[in-house]
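Single-structure report; data block below.
Take a look at chain A:
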Amino acid sequence: MSQLILEQALNGLQFGLMLFLLAAGLTLVFGIMDMINLSHGSLYMGGAYFAAAAAQASGSFAVGILAAVAGMALVGTLLELAVLRHFYKRDHLSQVLATFALILIANELVRMVWGPQPMMLNPPEALSGPVEILGFFYPAYRLLIIGVGLAVALFLYLLVAKTRVGMWVRAGAANREMTEAMGVNVRRLFTAIFALGAALCAIAGALLGPLLAVQVGMGENILILAFVVIVIGGIGSIRGALVGSLLVGVGDTLGRALLPTLLRSVASSEVASNLGPALASILIYALMAAVLFWKPQGLFPARG
Partner candidate 1 sequence: MSKPLRAALLAAAIASAPAFAADKVKIGFLSTLSGPGAGLGVDIRDGFQLAVKSLGGKVGGLPAEVIVADDAQNPDTAKQTTEKFLKKDKVDFMTGIVFSNLMLAVGKPVFDSHTFYISANAGPSQYAGADCNPYFFNVAWQNDNLHEAVGKYVNDQGFKNVVLLAPNYPGGKDAMSGFKRFYKGKVAEEIYTKMGQLDYAAELAQVRATKPDALFFFLPGGMGINFVKQFVAAGLSKDVRLFAPGFSADEDVIKAVGAPMLGLFNSSHWAHDMDNAANKKFVADFQKEYGRLPSLYASQGYDAALLIDAAVRDSKGKLEDKAAVKKALEAAKFASVRGAFKFNSNHYPVQDYYLRLIRQDGQGRVTNKTMGTIFTQHADAYVGECKMK
Partner candidate 2 sequence: MSELLRVRGLERHFGGIYATAGVDLDVGAGELHALIGPNGAGKTTLIHLISGALAPDAGAVAFDGKPVTDLAMHERAGLGLVRSYQITSVFPHLPALENVRLAVQSRARDWGSSFRFWRPAAADRAMTEEAASLLERVGLAGRGAAPAADLAHGEQRALELAMALATKPRLLLLDEPMAGMGHEESERMADLVASLKGDISMLLVEHDMDIVFRLADRISVLVAGRIVASDAPAAVRDNPEVRRAYLGDEVVPL
């Protein structure tokens, strides 16, 4: 039984870290620019498609990831300059409509370029087998994802906590007007943040592509989980996004795995296997609603 718990915990950690890559970008855009960006999931989808196309063309997974990161950082910058910049001052309703329109456009463009069928993205040959540690088997590829996830988390922590840009980012999250008043070139900062967010999405898309599927509309489900994460963590706070994503990642995975077995003792196996996953998802949203109700600023409020 302990093998099952350990394996599930690792799976949860892996999914949580990938959620963090999305949540980090989303929480900065939301926290600093007060912008609800529903098309954040499309950046993740774009990253997956760039990686798949590049990997198929070059035959190497690493080239795929690099192409995805570079490509999406560029797309993110262009998107911010061309469209999103005009919506920072607008009300949330207009932001919802504009970014919802971007989802439709992004899905359709991908369908036009790469077709409606899912694309093939295989993990690197060397990592397609399991790794054995002290008699415990775990897929090597998922360990790679955990490794990259932790590395990026560390990089973000250092960037935000230790560098000048990071200071501007934190200041912007705490009080945008004051940051502007102190002479920080806010326009360039926003573009940089958005590009960073897009690059993080690209990494998540490229890494999760082989596990899930590179297909049109893959962004919409994970986007909602990213929103849950940043609300629980506290809008605008990187630390909140990390804690929130681990909480949701492990919670959702363990819930999906253990709830059916727990329920089995009380209900028939058929009902348990249906109710289990649904209950796991409902619990995640219940947690979000509870945080919004009691501690609307989230667990780690960015705004003082």
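Candidate entries met the following condition: all candidates are chains of the complex that A comes from, given by their letters.
Going forward, contacts are C-beta pairs under 8 Å (C-beta built on N, C-alpha and C of every residue); 3 or more make two chains touch, one makes a residue touch a chain; residues count from 1.
Remember, it's a predicted structure, so these values are computed and weren't measured experimentally.
Colleague: Touching chain A in this complex is which of the candidates 1 or 2?
Modeller: 1
Colleague: What residues on chain A touch candidate 1, complex-wise?
Modeller: Touch list, chain A to candidate 1: 1, 3-4, 7-8, 11, 14, 111, 116-118, 120, 122-123, 128-130, 132, 137-142, 210-213, 215-216, 253, 256-257, 269-270, 273-274, 277.
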